[in-house]
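A short write-up of the structure that comes next.
Heads up, one of the protein chains got dropped from this complex, but the rest are sitting where they should.
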Amino acid sequence: MSTTKMHAIQGVNAALHQAMAEDEKVLVLGEDIADPEGGGITGAAQGLSTKFGDRVRSTPISEQAIVGAAIGAAMAGYKPVAEIMLMNFTTVAMDMIFNHAAKLRFMSGGQTSVPIVIRTLTGAGWQTAGQHADHLEGWFAHAAGIKVVAPSSPADYKGLMLSCIQDPDPCIFIESAGTMFIPSEVDDDQGPIPLGKARIVQEGTDVTLVTWSSQCIRAQMALEGFAEAGVSVELIDLRTISPWDRETVLASAQKTGRVLIAHEAVRDFGPGAEIAATINEELFGKLKAPVRRLGAPKCPVPFAKALEDAYIVQPADMIAAVKGLMS
Amino acid sequence: MSTTKMHAIQGVNAALHQAMAEDEKVLVLGEDIADPEGGGITGAAQGLSTKFGDRVRSTPISEQAIVGAAIGAAMAGYKPVAEIMLMNFTTVAMDMIFNHAAKLRFMSGGQTSVPIVIRTLTGAGWQTAGQHADHLEGWFAHAAGIKVVAPSSPADYKGLMLSCIQDPDPCIFIESAGTMFIPSEVDDDQGPIPLGKARIVQEGTDVTLVTWSSQCIRAQMALEGFAEAGVSVELIDLRTISPWDRETVLASAQKTGRVLIAHEAVRDFGPGAEIAATINEELFGKLKAPVRRLGAPKCPVPFAKALEDAYIVQPADMIAAVKGLMS
Amino acid sequence: MSEASNAPQPDTKALVDIYRRMVRIERNDDAILSTIRKGRLQMPYYSARGQEVIPATVSHFLTDEDQICTIYRGIQDMVAKDMPLKPLWAEIAGRVDGTCKGKGGPMHLTHPETGVMVTTGIVGSSMPIANGLAWAAQLDGSKRVVIAYFGDGASNIGAFHEAMNLAGLWKLPVIFVCPNNRYAEHTSFEKGTAVDKISKRAVGYGMPGFTIDGNDPFEMYAHVATAIDRARAGEGPTLLECNTFRFMGHVLGDDMKYMPEGELAKAKENDPLPAFRQKLLDDGHATEAQLEEMTQQIEQEVAAAREFGMASEVPSADELRRDVFEQEMSA
Partner (left out) sequence: MSEASNAPQPDTKALVDIYRRMVRIERNDDAILSTIRKGRLQMPYYSARGQEVIPATVSHFLTDEDQICTIYRGIQDMVAKDMPLKPLWAEIAGRVDGTCKGKGGPMHLTHPETGVMVTTGIVGSSMPIANGLAWAAQLDGSKRVVIAYFGDGASNIGAFHEAMNLAGLWKLPVIFVCPNNRYAEHTSFEKGTAVDKISKRAVGYGMPGFTIDGNDPFEMYAHVATAIDRARAGEGPTLLECNTFRFMGHVLGDDMKYMPEGELAKAKENDPLPAFRQKLLDDGHATEAQLEEMTQQIEQEVAAAREFGMASEVPSADELRRDVFEQEMSA
């Protein structure tokens, strides 16, 4: 099988090209998204408008109008993929996402549906400071009626995007800075990867490390450190945050008896809490150590490089936490 | 000491009157908030504009402009209390709340501050269906830089509102339908009640029940049922969700060894998860049963009365869960 | 804004059709009010009594293919669009035979078969979604149009602005219909809006905008006809501000104390229903007997719908797991 080495965003681009070619109902919209404007902030949509014309539209800076247009078109049979340039800007479209996209199927008793994908970029590491880097997957995971997907590898970017587009319900697809730098081989015929299924990146027996998105990349950077410390870590990339793959996580936790959860989002009231609470509930008395969580401190993302580095959970923090679980 | 019997909203009203009289920097704004318009949807601001004139302003239906005006005035030395009529409408002002109000102190390195209070009504029970009743305290508790307060008793409504107004940082103050119906005596000189401190509603030895807002009221409706089942329940009203009173909760959990958390918000990825995860982490091996959580199912708030009743965690659900913890 | 004499004029058939829709709205509204007052329905009810001309005239021009997005005060828009009343009543009663199986209720009534796509409780939100439906129509190469209903108060919220700009820019086949009933909850138009006519905002979006007497079926007819022609011809959106009044206040139970003395009484003098009825008779478009028969038929339809709705079953709690996603959630 032939493969191509690509970056995360190229995975998205490949998925969009494939989906638009296969299904003429797929639309793409967002700020700067058409080719004359560069195919979006990361170029994820490059080539689409040239190939698919009017099905790809650059928009004004009007996130409510963008998501609203996507919702309406979706209700009329289209499958729009809307880019909200950065995740912090979902806050100006939150009514459309939370009160409408996510609820219309239920509120209409199943008469209407909103098969949209909202692609959005985020993540610390680029010194973009307080308003451009928050990981808000916890908010969306708390909301009913929307799926939350946060890939880490180029292949997953492609395969999960294909699934999001095919999905009959709204999905938010998080593209994080920390996942953008390491290219890897992707099967040329990489197809959809099912939503709600985690990926075991490395098997292990001592500690289960649950991560996703940028922290799965950082966890991979810590793998050597785990080995050096003599700890066998089972690394899980959750891939879909909501609905999350309880079975895979619980099976691993049952096997290892020790769990660390690491995400880029703020730790307090963050998505890791749900996973920790569930593991504790389901495996009460069967764990060898308390479930630990690593996440950002409860402050806005800082600008200064030194502060930004301290803000992000680093591979070293994971190594220390894993050692802590063993002692 | 003289007391007055009052409802929750009267507690808010009393606090607003007192704060505006004591501090001329306190402002009140929101839709319909002035007396000619009725003092707000619940009448919480009644009498204020008549007494304090231009310091109280009815606004257009422009939640971003409302919160923005509050932020700016706060940065210039005022203490605005803004009403966002219903909590679901915070979604249209989420940028102002999350990216600005909550972050400006940090992003400015402490040069500016945003001492605002956002009052907002929510809660199921009035058959207002999918877009008018969500409990979103979990979102705000996940955000850095904003305090989240959710009282249950009329006295707490007054005392916590006084504290929110005095607080040097932004607070969101949640007024929930389920707390609106049972009047109780409030000291006429009820002063500020500290933020971040829980209230032990009833002491007990078998099970710790952590609740707040409407579910603290429903928990009180279950007290007899707990007693009938022969379970001694320690009922905690958390009052402030962020920052939450870890000490009180952990001390109680340590004492009873069994914890149930009940909130009106959706259970999945909800605020109860943080509390459960923390208790498990801190009291690993010391609990007699897994920490259990009760919350709404993961669906929008339904309209039909029967569905709405099934959606809300009821006193009977708490009684069943408490019994489950004992067996 | 008065029209030139070459403006589209309604014929007898059109006038009677508009009147029929008005009566259907009013009789249905009356039945809802009395059922709530008898304690047989629990729901927050936002009557549009007094505003009938607007959706009646708009709907006269619409087919089932054409779509509307409306608001909590939107039952008149659905009834005008000939949405069947039985599932409407079952829905407001919260029953399984409701359009939304009782899950949505009056504030989220939906009925795609007759083009009722969205009913929203969030001020301003009907407009961005209407754009999307109109975008689909445009992409389909279809002639269908979309109506976005919204209130005067909603014209001050951000979603209005973003939606108007996008519609103007993309020349979407959408008509923004604003019944300006002078109040947003308890706040008067003047206290919330920095301009005397909402239609003046249209210029900022490159689209035509008109302020119309929304209680005058003739003026409404002319403007709606033009706007719909424009939209169907691919020439883009129009903003219609239709002046009117809500006779029942914001929500049932509203004491309307916030209104100046006499304002309501004066507005009621301009009740469009009796006036239009008289006009039809005076100008020989219909006879008393015809209108009486029409009214009776409608009353029967409403009565049957009410009976159907109230007799329908209460949904089971399992419904909470259905329609969250296409795939049912596990128990």
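Every chain is named by a letter (A, B and C) in the order it is written, and numbering of its residues begins at 1.
Simple rule for what comes next: contacts are C-beta pairs under 8 Å (C-beta built on N, C-alpha and C of every residue); 3 or more make two chains touch, one makes a residue touch a chain.
If you're wondering where the values come from, they're calculated on a predicted model, not measured in any experiment.
Student: For the chain that is not shown, enumerate the shown chains it touches in the whole assembly.
Tutor: A, B, C
Student: Touching the absent chain in the whole complex: find that residue among A:S58, A:S176 or A:Q190.
Tutor: With A:S58, A:S176 or A:Q190 as choices, the missing chain is touched by A:S58.
Student: Specify the residue from the set B:M20, B:A45, B:M96 or B:L294 that touches the hidden chain.
Tutor: Answering carefully, the residue with contact to the hidden chain is B:M96.
Student: If you put the missing chain back, which residues of chain A would it touch?
Tutor: Residues in contact with the chain left out: 31-32, 36-38, 41, 58-64, 88-89, 91-92, 126-132, 297-300, 302-307, 310-311.
Student: Provide the residue numbers of chain B that touch the chain removed from this figure.
Tutor: Considering the whole complex, chain B reaches the absent chain at 27, 54-55, 57, 59-60, 62-65, 67-78, 80, 92, 95-96, 99-100, 104-113, 144-145, 147, 168-169.
Student: By the contact criterion defined above, which parts of chain C meet the unshown chain? Give residue numbers in ascending order.
Tutor: Contact residues on chain C toward the absent chain are 156-162, 164-169, 191-196, 200-201, 203-207.
Rule of thumb we're sticking to: only the chains that are shown with their structure count from here on.
Student: Which chain's mean C-alpha position is the greatest distance from chain C's?
Tutor: A
Student: Averaging only over C-alpha atoms, locate the centres of chain A and chain C and give their separation in whole Å.
Tutor: Each chain's C-alpha centroid was found; their separation is 40 Å.
Student: With chain centres defined as C-alpha means, what is the inter-centre distance between chain B and chain C in Å?
Tutor: 36
Student: Provide the list of chain B residues touching at least two other chains, using ranges where the numbers run on.
Tutor: Only 88-89, 91-92, 129-131, 298-300, 302 qualify.
Student: Multi-chain contacts in chain C: which residues touch at least two other chains?
Tutor: 100, 102-104, 108, 120, 122, 158-159, 324
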